[in-house]
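One protein chain omitted, others in place.
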Amino acid sequence: MGNCCEGVERFFGRHKNTNIRISLPAVCFVWQIAMIILFGVFIRYDKESDVRKWIEYKKSHNITSDSENDFYFRYPSFQDVHVMIFVGFGFLMTFLKRYSFSGVGFNFLIAAFGLQWALLMQGWFHTLDPNDGKIYIGVENLINADFCVAGSLIAYGALLGKVSPVQLMVVTLFGVTLFAVEEYIILELLHCRDAGGSMVIHAFGGYYGLAISWVLYRPNLHQSKRLMGSVYHSDIFAMIGTLFLWMFWPSFNSAITNHGDGQHRAVINTYLALASSVLTAVAISSMSQKKGKLDMVHIQNATLAGGVAMGTAAEFMISPYGSLIVGFCCGIISTFGYLFVTPFLEKYLKLQDTCGIHNLHAVPGMLGGFLGAIVAAAASVEVYGQEGLIQTFGFEGKYATRSVLTQGGFQAAGTCVAIAFGLVGGSIVGFILKFPIWGDPADDNCFDDEVYWEVPEDEETLPPVLEYNNHMIHKHQDISESNFSVEQS
Amino acid sequence: MGNCCEGVERFFGRHKNTNIRISLPAVCFVWQIAMIILFGVFIRYDKESDVRKWIEYKKSHNITSDSENDFYFRYPSFQDVHVMIFVGFGFLMTFLKRYSFSGVGFNFLIAAFGLQWALLMQGWFHTLDPNDGKIYIGVENLINADFCVAGSLIAYGALLGKVSPVQLMVVTLFGVTLFAVEEYIILELLHCRDAGGSMVIHAFGGYYGLAISWVLYRPNLHQSKRLMGSVYHSDIFAMIGTLFLWMFWPSFNSAITNHGDGQHRAVINTYLALASSVLTAVAISSMSQKKGKLDMVHIQNATLAGGVAMGTAAEFMISPYGSLIVGFCCGIISTFGYLFVTPFLEKYLKLQDTCGIHNLHAVPGMLGGFLGAIVAAAASVEVYGQEGLIQTFGFEGKYATRSVLTQGGFQAAGTCVAIAFGLVGGSIVGFILKFPIWGDPADDNCFDDEVYWEVPEDEETLPPVLEYNNHMIHKHQDISESNFSVEQS
Partner (left out) sequence: MGNCCEGVERFFGRHKNTNIRISLPAVCFVWQIAMIILFGVFIRYDKESDVRKWIEYKKSHNITSDSENDFYFRYPSFQDVHVMIFVGFGFLMTFLKRYSFSGVGFNFLIAAFGLQWALLMQGWFHTLDPNDGKIYIGVENLINADFCVAGSLIAYGALLGKVSPVQLMVVTLFGVTLFAVEEYIILELLHCRDAGGSMVIHAFGGYYGLAISWVLYRPNLHQSKRLMGSVYHSDIFAMIGTLFLWMFWPSFNSAITNHGDGQHRAVINTYLALASSVLTAVAISSMSQKKGKLDMVHIQNATLAGGVAMGTAAEFMISPYGSLIVGFCCGIISTFGYLFVTPFLEKYLKLQDTCGIHNLHAVPGMLGGFLGAIVAAAASVEVYGQEGLIQTFGFEGKYATRSVLTQGGFQAAGTCVAIAFGLVGGSIVGFILKFPIWGDPADDNCFDDEVYWEVPEDEETLPPVLEYNNHMIHKHQDISESNFSVEQS
């Protein structure tokens, strides 16, 4: 299936047209205009961001202080999440020696587009007002839009270097759409809890990207091998991404949990799981090399696995040592993935995963989903209190009689739904991306910013050598002449 | 006018004295000591940061929770603004291949000086206590000081690479002074609203910098052409600046708006305008190049235009789709500016604008000012509610009877005041900077960190070549000798 068009591709391989002068602007304009129209029809300020409604709401609910506005509970976390999306994901993808512009630049482009579409899609599925058909947005919607975009950015990690920006826009359009649907099924229909998105963001995004990459398999990718690695400085740029993701992951997992203890606990759990991941990632990385040397790829990625895996369980009473155990295991699993699974996938499953999202998002996300199921099933009145159980798992309304065991089952089912959406959706989107109209690069032209960017001539490498070239020629000419005369005399 | 001293300049051109060993320390010491004295005379903690007064205030106002302290409403936004000023503006100016030290370093210097002077100037004009002649400061004053400094940092963008740090200190001293005066006129006398500073920060700062740069026109700047571009890594450093500006711009525009819905709405509007800007900036950038390649200059700058343009209107009920439209237009206008207006200005108006602040700050700021006027004039009781109108536009006290139409007129007038201050003030400051005592670089020495910094010998380029040089000489000597003997035999 992944290879069906191989013959055709081989034929077109060296003649790919990467000119996106028409397609990229067209897509940007059409979609941005569509966004404006749809926002005009559907999107309004909610009661906490609309001056009239907030004044009325305060009066009717006898609220005296503006500090009750949800803005003050969520805005600091929102900004941290925002940094993760744009600087974290963006700079994590600058590690390739000549693809940093695209890593950070296309991440910027698709996130900025995706979040608009996410506000609409999530609005239609979750918060559409049944009376007037409007979507009322506040800071929590902005956080959710950023979350939704994260799914597509994860998928970009698998595709990095092998697709055009137009293809990425398509990946994002469908990614956000699929995200909103699976999220609706998981959070609304199955009534799962998934505040940090182990299932809906990481498992979905990871398998979505892997499926696309599998369909887009390039048998001759080795032709771009010269550009596949990192250089010294690009690895340090990538550490900027890693650290901002690592530091702000507690905000990611707590951004939309319950006010008060919910946000507080999610932060503590995520903080501990991440710290634990760092130690085991370092340990396995060192063990895997002959002289115990560390590999930047592991430090840049596997240290984050604990945060991914705590996406569901962070708001539960998993207890501090439980968080440490989760981080411990995921640091190991993720590093092993980079060492053994990614090469295996490429060799035997024909799956090229540039950033190793299989090890950082897909597997830890899936594990996090099942972990959440187990922790939910093990919840008890002794630990949570009666009211606490209701608050934490939302056992209200028609879910008032649901038991924690049932909840655990639904959580596990939700994880499967997320994976299924990722795999099936990704396969379909992959086939769409195979049409030869999207301007993707040839096999010997991957991982190269030159294809889509005006890259400055790098004075540091080229000119000195060339200049020196001429200089040396004359110098040696003199030397050989003088040598000659010495020998002659 | 800009060329009157050209002959003199040409004469002195190659003999410029860039030694600032006396002038820079002198200016730093004199001004810092002056700051200490003036702070001693004027500046005190306000009622929310003074332990005695806060205890008394809580008692007298029956406040039971410290969460009512303005600190908790504004500090997260303040820190975001702080990051924009020092990392955002600083790193945005690292894009030149050999001027990154100066870009980020002088930005640091003048911001640190400017914010002290801004606390005084803004204090004298806005918050001087009439009873005891003291200025009482809290977190809002810190934000305003950062804002005030932003005006001068914008001006630095036009001058980047062509002035000495001493000149920048002068630019900042006058910039902050002018800022405080125009801000007083616009916000107090005209009673305009301008929370994110489209007028008072961006339009003023932009035209201030452009006017200075026009007066300081260097006809022989092409002599430094070799240093004018970027290199691969410097462009990625600049993206750090871009992204932190982009991400935190919602905090910038909401930092000093009304508590509650005001801050909430300003964030949503700015977030949307920025997202929209990204798509149109990318579209125009791609359209403008033969093969549809993107230009880093546009991605680094024009993507921010939406945030600038929403500086005034962000707190108004412009509605979400309105914000998208603003970003849409400004992304286009700003990118066009980089493509056509900056070269035009340089060629025909003799105006050298290194960072293109004309396109990122001056024009979007001006448009933002007029946009604010229109949105204010279109405000209605239906949308804002009676109380909401009063709150949003400050129709209290002697402004209680002002209509929204009048308000719109004053907003437009305010924009003109800001531009006028920028142009006139900048011209005067430009002339002051022409005195040959400030240590500015010669025309063939611009954009070069070597002039003002101890720059490390770059092992990556120089030593390997030199070392290799010797090595090669010996090697080739051997070769030529052996060749020789071969030929001889």
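Per-chain numbering from 1; labels A and B assigned in written order.
Just so it is clear, a contact is a pair of C-beta atoms (placed from the backbone, for glycine too) under 8 Å apart; a residue touches a chain by one contact, two chains touch by 3 or more.
As the structure is a prediction and not an experimental result, all values here were calculated from the model.
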Missing-chain contact among B:Trp31, B:Trp124, B:Tyr184 or B:Tyr399 belongs to B:Trp31
Of the candidates A:Ala283, A:Ala377 or A:Ile432, the residue in contact with the absent chain is A:Ala283
Omitted-chain footprint on subunit A covers residues 67-68, 72-73, 76-77, 80, 97, 229-233, 235-236, 239-240, 243-244, 246-248, 250-251, 259-265, 267-268, 271-272, 274-276, 278-280, 282-284, 286-287, 289-296, 299, 303, 317, 319-321, 324-325, 328, 383-385, 387-388, 391-392, 458, 460-461, 465, 469, 472-473, 476-477, 480-481, 483-485, 488
For subunit B, residues touching the missing partner are 18-25, 28-29, 31-33, 35-37, 39-40, 43-45, 48-56, 58, 65-67, 69-72, 75-76, 79, 82-83, 86-87, 90-91, 94, 98, 100-101, 104-105, 108-109, 112-113, 115-116, 137-139, 142, 165, 233, 237, 240, 439, 451-460, 464-465, 468, 472, 475-476, 479-480, 483-484, 487
